[in-house]
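With one protein chain removed, the remaining protein chains of the complex are shown where they sit.
Coming up: chain A.
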C-alpha cells in the first residue's frame, strides 16, 4: 500500500511584480485504493494544487510538504516525481509538434519502467489501451496532442495513465469539455486504472457529473486555497443541490 500525504502546503504563484499566495495550508492524505474528489468553485486553487504537486515551475511552494510513501516530492525534479509514481492528467494537455504519440508513449514508458518495453508486447499493449478508449489507431503516428479536439486530448491523458500505471493520479478537470460519450469512455478508463484497488486518485472537478461515473470514497470542498470541508460521496450530492454558496458567499452552481 502506498500513501500520498499533503501537509500544510502553502503555494504562491509568481507574477511579474509580486508573489501571490494561492494555497493556504492544504492537508490531505490519499491511500492507494482510495478515490478523493476535490470540488470547489473557480479560482479556489484546485488546479494550483495539482500543478504544485507535479512541480510546475510557475508555482512556488513557500512551506509544507508532499510525501509519497515518506519521500519528499517537493525536493524532486518534475520527471523524478513522475518516476516516483505521481501522474498529472492535465486540463489543457500541451501540444508537442513533430513528436509522434507512439514515440512519446514509448519514451515515457521507458522512463517509468526503467527499461525500454519489448517491442512486440508494447505494440499490443498500446493497441489494446487505445481500443479501450475508442482512440483510432492513426493517432499513434500523429504529433502529441497537435490539433486534437478537447475530448481527444483527454482520452490521451487517460491512455497515458493506463500505460504508465502510476501509484497516484491527479486528474485535473478531466471532465471539462467532454461530451456524454467521451465522459463515459474516459471515466471507464479511470475505473479500469483503479479496479485492483492498488491505486490512489485525486479527482479535481468543478462539477458533479463525472462523479456519476466515478464513485469517490471521499469528497473535499476546496475554497480559498484550502480544504474547508470533507465527507463521503453524499457531500457531492449536497453540493449539486446547493452549490458552493455556503463556502464562498457567492452563488456558484456545482451541478451541470
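As a convention for this text, contacts are C-beta pairs under 8 Å (C-beta built on N, C-alpha and C of every residue); 3 or more make two chains touch, one makes a residue touch a chain; residues count from 1.
One rule holds in what follows: contacts and distances are computed from a predicted model.
Engineer: Given the options "Phosphoribosylformylglycinamidine synthase subunit PurL", "Putative sodium/solute symporter", "Probable sugar-binding periplasmic protein" or "Iron-regulated ABC transporter permease protein SufD", which would UniProt use as the protein name of the unshown chain?
Structural biologist: Of the names offered in "Phosphoribosylformylglycinamidine synthase subunit PurL", "Putative sodium/solute symporter", "Probable sugar-binding periplasmic protein" or "Iron-regulated ABC transporter permease protein SufD", the one UniProt assigns to the missing chain is "Iron-regulated ABC transporter permease protein SufD".
Engineer: Out of A:12, A:27, A:65 or A:103, which is the one that touches the chain we can't see?
Structural biologist: Of these options, the touching residue for the absent chain is A:103.
Engineer: Considering the whole complex, which of A:30, A:88 or A:221 touches the chain not shown?
Structural biologist: A:88
Engineer: Could I get the residues of chain A that touch the absent chain, sorted low to high?
Structural biologist: Residues 54-57, 77-79, 81-83, 87-88, 90, 93-99, 103-104, 107-108, 111-112, 143, 160, 164 of chain A touch the chain absent from view.
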